[in-house]
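One protein chain is absent from this view; the other protein chains keep their places.
This part shows chain A:
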Amino acid sequence: MSTTESTPGDRGPAAGTEQGPAAEDWARVQSSPEFVQLRQRLRSFVFPMTGLFLAWYLLYVLVADYAHGFMSIKLVGNINIGLVFGLLQFVSTFVITALYVRYANRRLDPVAERIRQEIEGGAR
């Protein structure tokens, strides 16, 4: 294993596999406008979306748990609201997955890629 860091007990897990940039480089990148933008883009998508799907899921669980009458209302034939509500959880999961992938491909990956090349290029 590596000796790139001074204290053996404080070694980052990925250290030792390659010569990483120095500590001040990480701090410099962290405060760069590009990185601040990347962080802002990531957080402004994943935090609200997490809140949204957790709230939607909890709403479902609470209704299924405490509003049996409502869930038992039949819509078409033997298909009731409970079944449709449950299937909508599947639909929302698939939709959020697709939305995130599209967002990450367009808005996150290009910025992350630029910063990474800058760091890894600069370290060599």
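Keep this in mind: a residue touches a chain if its C-beta (ideal position, glycine included) is under 8 Å from a C-beta of that chain, and two chains touch if they have at least 3 such contacts; residues count from 1.
Convention: contacts and distances are computed from a predicted model.
Asks: Which one, "Cation/acetate symporter", "Sarcosine oxidase subunit beta", "Branched-chain amino acid ABC transporter permease" or "CU044_5270 family protein", is the UniProt name for the chain you do not see?
Replies: "Cation/acetate symporter"
Asks: Footprint of the hidden chain on chain A, which residues?
Replies: 1, 8-14, 17-18, 20-21, 23, 26-27, 29-30, 35, 38-39, 42-43, 45-46, 49-50, 53-54, 57-58, 60-62, 64-66, 68, 71-72, 76-80, 82-83, 86-87, 89-90, 93-94, 96-97, 100-101, 104, 109, 112-113, 115-116, 119-120
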